[in-house]
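Have a look at the structure below, then the notes.
Of the protein chains in this complex, one is absent; all others appear in place.
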């Protein structure tokens, strides 16, 4: 049972306080698109899941939030870890997910995720994009940004299409190692150098 | 020199000390025990359990003592406590047909299997103050031992068997939970019934009364009112069978209501349903009438614009904890908003005054010309 430690470990010792601090970083990130947030204490999940992504899952997921795992993140070890630590049900289709985890490429086609309905645009997915193959320079503007901010975005066309549906759309976190940043649907994206 | 009002913390502490003293009343009078409230003010305890949505007679009695007998305040205490409780399991659905009834009456059949049982009721008491109760320690007549409990099948079952009443087939869908998910409108019947079960007795009573007086009249007959105890069972997955974890006292009312049918559907009676913790029959009957009125759409009836038909109106206003909180919040300071209104009214009056003066001047000028 070598996977047992991997499954049972990696959570928080003092969940209420650690989750509060991690959520605060996630909140600041969603409020300030493109601004990198460094997490203090992080959770650890089986590879290739980054500590930042593991922390988001732990802080936000529970039995009420169906999760979609994509690509290399959809491993038996990851499924066990998620079930044990959050109780979140795993779903096989993108449209059924409240949260989704994977690389940008594995999560594609992003247009398949729930975007909410006009009366309830909040009924939409949150993507945790944990790694990406290539990124393109863009400029971000909109709520949370006093001035436009430069960023690097994988699959910028998919994000622009998502932003164009505002107020419908999904929202995304980008995670790498111990840090994260967010891109809500409300952010306007301009391609750079084209 | 003006000094702003300070000392909020001290004022709060002193007010609460005073409250504790007032709660106790004259110390030369014996203090009420929680057990006395539970045993001797049982109907107050029942109401607090029903509207507090927590079946625990001891806690309800404690809340009534703490609230100085203010039942809405006691319900609030129970609700606030209830939200903090972890949820271990969901019980199996209760079969109220198997209830051990203390009281069971039907207004639709003179006699029926299981019989009519009056039970401990205020009905047919003459409402004359019983001064004998002023004297304490009097022995009360003992109630004759219960006859062997016999089966009391549901009255609506007889109508069901004849196909005379709109069927209510069992449903496997998991009902929503009003306390865990925000209410979304229109709401399904299970959620409406949840809201009514914990709704304010006075509000639900008035809504029900309004239907009787013609606002969405639905001609109810009390097919059956039953009050009694029922075991609560919980399925234990590890054991593979259900275990009895306790017993609830419930009041249930099923009404049979008139329904004309249509060309395609032959005439059939319809139902209203009420279920409440404890002995709370006024509430159970009221709930059944309001439930029936709210079903106008699914039963193909006309919208008559009656308050009791208006789901959004009823569900948004039946909760006395929401209502009392919002109502009473207007005693909190509002001087910032009032000040902005004051300035606006002053400004509008200045502008109006200038206009009136200008108008008078124009009139005088016109008269002079």
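Couple of notes before you dig in:
Letters A and B mark the chains as written, and numbering starts fresh at 1 in each.
The criterion applied here is as follows: contacts are C-beta pairs under 8 Å (C-beta built on N, C-alpha and C of every residue); 3 or more make two chains touch, one makes a residue touch a chain.
To be clear about the criterion, contacts and distances are computed from a predicted model.
For the chain that is left out, the UniProt protein name among "NADH-quinone oxidoreductase subunit N", "ABC-2 type transporter transmembrane domain-containing protein", "(Fe-S)-binding protein" or "Alpha-D-ribose 1-methylphosphonate 5-phosphate C-P lyase" is "Alpha-D-ribose 1-methylphosphonate 5-phosphate C-P lyase".
Interface residues of chain B facing the missing partner chain: 1-2, 4-9, 11-12, 76, 79-80, 82-84, 86, 179-186, 312, 316, 321-322, 324-329, 332-337, 339-344, 347-348, 351-352.
Residues 15-17, 19-21, 23-24, 26-28, 30-32, 59-62, 64-65, 117-122, 124, 126, 142-146, 166-167, 169, 171, 184-186 of chain A touch the missing chain (whole complex, contact as defined above).
In this text, only the chains that are shown with their structure count from here on.
Here the CA centre of chain A is 43 Å from the CA centre of chain B.
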